[in-house]
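All protein chains of the complex are present and in place, except for one that has been dropped.
Lettered A and B in written order, each chain numbered from 1.
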Amino acid sequence: MPMNGYYGFYHDNLTRRGRLMIQQALNALQLGSIYALIALGYSMVYGVLRLINFAHGDIFMVGSYIALYFAVKLNLGAPLTVLATMAAAAFLGVLIERIAYRPLRSAPRVSAVITALGVGIFLETFTLAVVGPQPQAFPELLPKIIYKFDGIRTSSTQLTIILLSFVLMVALDQFVQRTRTGMAMRALSWDLHLVSLMGVDIDRIVSITFALGTSLAAVAGIFVGLAYPVIDPYMGIMVGWKAFIAAVVGGIGSVRGAMAGGYILGAIEILAVANLPSTYRDMIAFAILLFILLVKPSGFFGSPVSKKV
Amino acid sequence: MTEPILRLDKVSQQFGGLKAVSEFSLELHPGELVGIIGPNGAGKTTIFNLITGVYSPTAGDILLRGKRINGLASHVIAAAGISRTFQNIRLFRSMTVLDNVKTAFNARVRYSMLDVFLGNLRYLQEERDLSDKAWYLLERFGLEDRARERSSSLPYGLQRKLEIARALACNPSVLLLDEPAAGMNPLEIDELIELVLHIKTEFEPAILLIEHQMKVVRSLCERVKVLDFGLTIAEGPPREVSRMPRVLEAYLGEPDEPASAAG
Partner (left out) sequence: MNLLLRGKLTAFLVVIGLAACIGLDQLVAFKSYYLDNLSGTFSPQALEILSKVIDPYYLQILIYVGINIILASSLNVVNGYMGEFSVGHAAFMAVGAYAGSLVTVGLFKGVGGTFAFPIALLAGGIAAGFFGLLVAIPSFKTRGDYLAIVTLALNMIVKSVIENIPGLGGPQGYSGMARSTNLAWTFFCVVATIWCIRNLIYSRYGRSIIAVREDEIAAELVGVNTRNAKILAFVISSFFAGIAGVLFAHLIQFINPRTFSVLKSTDVLVMLYLGGAGTMGGPVLGAIVYTIALELLRFLGIWRFVVTPLLLILLMILRPTGIVGGHEIGPLIPTREKEPCFPTND
């Protein structure tokens, strides 16, 4: 083989690899955004209540069904659908907290966790009973334009998901860091009783936390509907667990950690799918979770816990 | 003098930049009752945590009957004969009073797992023996009437007593009492002093006592060590120590304590 021919081949291979990497980075960003949006809800609720809200993944699923209803039955436009879905999901989240979690705030923590499991199963089975088990097609809310650039393929949907998620997360971060309510949320994660002594209305803060978390999960539900255009009543389980892993990876209770964890998990999963049989996908996610928990249980951004004698 | 049963040799403990205890030395002889006093945060409880293996000292040695015990697991140290009570009571709250004591016998039970699954006579008899022993101990502490109640339902004073009973159930040669009189009224304090003297004669452990109430320290301890910011600043019989200028200075810096130190 002539020298320059060899180099040419090598060069060509490099750009192909480069293109593949950019393509995968886009896919990873899309998946990571979705995980991050859901992980935020887990993390924020854990921060204020020390409760793993096992129902959160199912709220994400319900969110996408609500959006389906608004978009198809009521025929609202894309922006209205998103806003109405967020509002409805926020209402649902606040309602769940009021009915199921608030009476248990002073009960043993295990009761609250069981209740959360119960709420999750309820949302699944209720949706199943109402809409049936078969997957449903999700409408294209926006005109879908496919962009091809030097072999890299992306779409308006994908770019919207990535950008809109980013905007939402920056907004949330600013809210938590800058506003009085955000400050109270962060204070709650240090000491619930102390903060209540300082005259903060805890119930209000908790409600706001749930509203924010569930509305973000609902947006993630819309995004999943757009990106993988079918939804079913069981989709909340696996995606929910994955998002939960993301929250733990980032350090549960930390808002920025949850975002970082979402992107990290998205990237790892895309890499795993590209290089391994697809049946290993879930296994790898959970293996990562185990590894993180055993090596650095407080996650990358969480604060370590110390024992006191 | 006899061989010390517990010896701490220049023991230090550092948490990050904070030296909680520095070069603390102590010899405790069988049957002795030594007090450790000092203002809050002086490192007294840390010394107990070091002796019982909750922390492992950053420097120095802890010897029980001449054998090094630092670095051993807490339960091994407990089985070797050191047991303690806690400043903030730590009972097994939802267990019965009787079971609290029986749990402390665990290290000396001989029946095996197989005996348990078979439910054979050896298991049944030894369980009964354990109950009898525990009952005997509870009677000594006036707790037998409430043996079947949850330990969390006991009033504060009795919880303290139960904690001491549980510590004694380990059959300790060294007993560490961490502020046993905290939160007690004068009457209960007198009772406590009686109780500790009684324990000393009946069970004969060497006792190390952390206490803020100078009345307790004066009536019980043969000698005391005074700690401030992790350093030993004085040592001697209680009456002499409480008149030393350095001790007064350490306490007067602490607005809560001057009365008890001076009086």
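As a convention for this text, a contact is a pair of C-beta atoms (placed from the backbone, for glycine too) under 8 Å apart; a residue touches a chain by one contact, two chains touch by 3 or more.
Predicted, not measured: the structure shown is a model, and the values here were computed from it.
Touch with the chain that is not drawn comes from one residue among B:E27, B:D61, B:D99 or B:E149, which is B:D99. Contact with the omitted chain, checked across A:V72, A:A87, A:V113 or A:I162, is made by A:V113. Touching the chain that is not shown, out of A:I22, A:V72 or A:A100: A:A100 (per the contact rule at the top).
Although one chain is not displayed, its contacts with subunit A can still be listed: residues 50, 52, 100, 103-104, 107-108, 110-115, 117-122, 125-126, 128-129, 237, 241, 244-245, 248, 252, 277, 279-280, 282-283, 286-287, 289-290, 293-294, 297, 307, 309. Subunit B residues in contact with the hidden partner, per the touch definition given at the top, are 52-54, 73-75, 78-79, 83-84, 86, 90-95, 99, 102-107, 109, 111, 113, 116-117, 119, 123-124, 127-128, 130-132, 135-136, 139, 144, 147-148, 166-167, 169-170.
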